[in-house]
Every structure is written in structure tokens, then in C-alpha cells.
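What you see is the complex with one protein chain gone and the rest in place.
So, chain A:
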């Protein structure tokens, strides 16, 4: 069986992450990839698709259902948990760490599936790294806004230049062993408390 003959099913409520996995699989030569991102009627769809391999996000609440289907169902070939080989502890750990789980049809050689899992793990990790970076960028933007408002307050109330206002914030932060954004936030909060209808 060549890679492209394996029927791979990706189940993930996160559409973007699912698309990233699908993309990776297609790049690696897997042509028969199906993505399910709506969990409604999942059991029926899996039975219809009869996949050789299922890649699913670890947090998916349908995993217990999925595992029981494999255990009992006559409708589906008997897929089994990816990690049947206890010696494979490192890859179990890497997968759980990344937040992905996989199931394969009984009888399929583990080696044939390992590249899929490896790819899924690295793409799951890349996805969470991207999400984290996006979050941080958003946070930084927010911080910059707060600092700008605090500078504005100081410039107006104390007649400082922008540079001097920033220097004051920085000096205060250093003296109190806190972050500039924390000092700025306290200032903005205090100003809004003192002057709720304020003009800042």
C-alpha cells in the first residue's frame, strides 16, 4: 500500500488546525484525506468513511465514543489505539504533549503510520506556537496602547514632553520593581477613577 492508498480521517473542531493537518498530509502524498470539524452525526460518518487511520485532537469529547466504536462495532474495521506498543512511550508523550491522538486499523503496520503521527505532532505544535505568538502580539499591542494613554495623561497633567513622560514611567517602574505597563495601567485606572467623565 502506497501512502496515497491510505484512507486518513482528521477529526478536529478547530477548522484551521484541521486544515493545517490536511495540508501536511496532502503534501506528504496522502490523497485520501477527509476532515470532519462538525461533530454532529460523527459515528455514522466514521462508519461510512471506514478510515484506515484517524487523527483526532486529544481534547475532543468524542474520543470515548470513538474508542467504543472500535471496540464493538461491526460496521467499521477494527481500528485500535495508536499507542498499543508500550515501548513507544516517547511518541505517546510527544503526542499527548502536542494535544493529538491517533487510531489505526488493526493489522496496519505501525511504521506505516508513524510518519503521519509525526507530521500531526509537529503541526499541532506549530499551531499552538502560532496561537501563542498571536496572543502575545495582541497583548503587546494592548500594552502599547495603555502606555500611550499613560504618557498622554502625564504630558497633559504635568506638562511633560513625550520623552520625559516615558522616562518617568520607566523610572517609577524600575524603582518599584514592576513592569512599565503595570505602572501605566495603574495610572490609567487611577485617572479614570478620579475623573470618570475625563477627557484623556
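Here is the rule we go by: a contact is a pair of C-beta atoms (placed from the backbone, for glycine too) under 8 Å apart; a residue touches a chain by one contact, two chains touch by 3 or more; residues count from 1.
Heads up, the rule we're going with is that contacts and distances are computed from a predicted model.
Entry comment: the absent subunit's protein name, as recorded by UniProt, is "ABC transporter substrate-binding protein", drawn from "ATP synthase subunit c", "LrgA protein", "Cytochrome c oxidase cbb3-type subunit 1" or "ABC transporter substrate-binding protein". Among the residues A:58, A:119 or A:173, only A:58 touches the chain that is left out of the figure.
Among the residues A:6, A:36, A:53 or A:69, only A:69 touches the chain that is left out of the figure.
Within the whole complex, the absent chain has one touching residue among A:96, A:134 or A:190, and that is A:96. Remark: the residues of chain A touching the chain excluded from display are 39, 43, 58-69, 71-72, 81, 83-84, 86, 89, 92-93, 96-97, 101.
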